[in-house]
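Partial view: only certain chains, each at its native spot in the assembly.
Going by the order they are written in, the chains are A and B; count residues from 1 in each one.
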Amino acid sequence: MVDTLWVLMTAFLVFWMNAGFGCVESGLCRAKNTTNILAKNFVVFAFSAIAYWIVGFAIMFGDGNSFMGLAGWLVGGADNSPAIGDTYQGVYSSLNWTGVPLLAKFFFQLVFAGTAATIVSGCVAERIHYKSFMVFTLILVGLSYPITGHWIWGGGWLAAMGMRDFAGSTVVHAVGGWSGLAGILVLGPRIGKYKSDGTVQTIPGHSMALVFLGGLILWLGWFGFNPGSTMAADPGAIAHVAMTTNLACCAAIISSTLMAWILLGKPDFSMTVNGALAGLVAITAPCAYVSIMSSAIIGLIAGLIVVLAVIFFDKRKIDDPVGALSVHLVNGMWGTIAVGLFATADAPGGGADGLFNGGGIGSLTAQLVGTFAVGAFAFGVAFIAWSIIKAILGMRVDPEDEMRGLDHSEMGMEAYPVDLTAE
Amino acid sequence: MVDTLWVLMTAFLVFWMNAGFGCVESGLCRAKNTTNILAKNFVVFAFSAIAYWIVGFAIMFGDGNSFMGLAGWLVGGADNSPAIGDTYQGVYSSLNWTGVPLLAKFFFQLVFAGTAATIVSGCVAERIHYKSFMVFTLILVGLSYPITGHWIWGGGWLAAMGMRDFAGSTVVHAVGGWSGLAGILVLGPRIGKYKSDGTVQTIPGHSMALVFLGGLILWLGWFGFNPGSTMAADPGAIAHVAMTTNLACCAAIISSTLMAWILLGKPDFSMTVNGALAGLVAITAPCAYVSIMSSAIIGLIAGLIVVLAVIFFDKRKIDDPVGALSVHLVNGMWGTIAVGLFATADAPGGGADGLFNGGGIGSLTAQLVGTFAVGAFAFGVAFIAWSIIKAILGMRVDPEDEMRGLDHSEMGMEAYPVDLTAE
């Protein structure tokens, strides 16, 4: 009873992250594309829900083989949870460890799938066709995300190998990041971002108020994301995870702010917010497995990484308007690897899985193999999917539409029209 | 213990919908009326709380007759909940099925009453006197809303007839909508909305960012609205209701977006958000009584209805600035009727009430009678109330004040003043 309540309340918090992603992304982009960005972030969860309901959840958690699940379509498979004094009987064996009703399991997993999809939105912002993004969402949430998710959380081959990703640094964030990277490469940079003389043009976002609000919404949502991933109201574990999650975020805020201050001369506020998100992404995999002091160190490093990564991607002319790659992809990898470096059996979640680095569970090797295998698959599928979408539907808006803004050409509606004086 | 926690946490989510209504309404209206709209949405809950505390709750849930409650004023009547091994002893018999403390029952019901009042705000936006809206709120929440609420939730004549409205498609949304429709008819359309040559002038809202944020706040709040209406932490029921609520919303987003795209030529973002709200309103009555597949169908239809309803009201020159009638009134009716069409005894809430369409509980007849009886009463009382307010206080601001904006005349404060350069 308490478990279901906890799982649903934390799922609501994670759902709320949709608002955060929309605010951060639109705030860091220009006013002329704002309606388009907000619309993408609003409908993405609807498309995710349909795709994950019909096929995604079955592929990810249904019984099948070590590559993918093959049972339980339409969340309609047999399931006897909450189990009453019996062994598990059903087709979602990989979720038999949590005693909440099947629909609560589904809903909780759905909000995670939606998060992966919304990460992509930031990468391809300010130049992609609305319809092309929608189609990609269906492919990602219905097929690609569930397959790699199955490998780690669905009893697949990486789980068997001992890879551990508590709340999804790789399963959710890096997968979203790899999918977005493929989109960026197929789309190319925004007009004017990289000048012919080699200099990089900073394109400032239109509202720091939206960035602020979005950053705090995401931070709040992460208290659902990580502590909720216990999928049970175990007091010691959830208090520990809330603590490590918050401390990593706070440490990353301080390190990213100072790093930006030193490197760029000013305490760049967008770096502060991306620093917070970087710390949160990095602690997502190890939050239950590491000590409080380790969480501070993981966050501190995440805050440094994100600033360097933003500079790196710009040097490589990979145009990521909101820094989503630096936050979700790079720090998703860092967090996953950090499990192999910092996990201890003393932590609440660490004890459950046995000794970590000693016993090969969550070993650095397993974490590295998982990081790169998932990356290769997610990037590969996404690259193919984007290429097919480009060939059939088209991918990028016309240059004049990009210049004038997608709100005009794609949406037919400005975000901030001047008051119409009625007469 | 868990029940109280669930009821209060979900009540907090519903309370949060006040922010959502304020954001959506102000975002879909013009900047020059924004302070006025936000102020209405802020104070409406204060007036609702006072009116519902003193008289509303007693009329709705107090013991009395089949028309209205007549006991328990000031939430001060006898009550022995949470009951400990005894039969219920108190004057709020219609709420004896939930074991939480009386004040938790009151607070949960209060946030629903506040929702009905805030729906009205959208209908009368951009032309009503601030004070007139406040007075109407007191009448609605203190008298009209509780009476029709008593009929259905308070053990009144519609409950006896077998009408079922799980979380308030009729009790809350349609009642708010009917009250707003009466206000629109008494007020008339905004200046410039309907031209003398018969054409309709679109008056664009001033901030899609507020609309986006408001839409997601409301969607989040609905996870309190519907699952919380169990008023008990029954794992199976709340997981089911969370699932149907979300799926109806997602289906409605897709159908409303595509419908607008086809009919209007662009994927109108305000239609997307109103589609989401339409799906949520429609699933509010049947969420606990219908299958998952039915919830998708109910939502799909709601998304189509809302687009057609917006067009319909404009044709009839009924000026509803934010589409509140199309969302709350029309889809409140649709959702209530959908109980009669889709309810099954298999659903968690369906089983509790016995066989549905077979046993006459929630039958199509009962749902239709309830829909129209409540509509006639709510509209009638509201029309009389608005007319009296118009005669005594005045209803509509002067034309020059409407042109210049209510923020100037009514509030003395612009929403977005240009920075004052201190000197």
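FYI, contacts are C-beta pairs under 8 Å (C-beta built on N, C-alpha and C of every residue); 3 or more make two chains touch, one makes a residue touch a chain.
Not measured: the values here are computed from a predicted model.
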Could you tell me how many identical protein chains the full complex contains, when just 2 are shown? 3
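Here, only the chains that are shown with their structure count from here on.
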CA centroid of chain A to CA centroid of chain B, Å: 34
In the complex, chain B residues that touch chain A: 2, 5-6, 9, 13, 30-32, 190-193, 201, 203-209, 211-213, 215-217, 219-220, 223, 227, 233-236, 238-240, 242-243, 246-247, 249-251, 253-254, 257, 264-270, 272-273, 276, 292, 403, 405
For the complex, give me every residue of chain A touching chain B. 1-5, 8-9, 11-12, 15-16, 18-19, 22-23, 26, 34-35, 38-39, 41-43, 45-47, 49-50, 53, 75, 82, 100-104, 106-107, 110, 130, 207, 210, 213, 410-417, 419-423
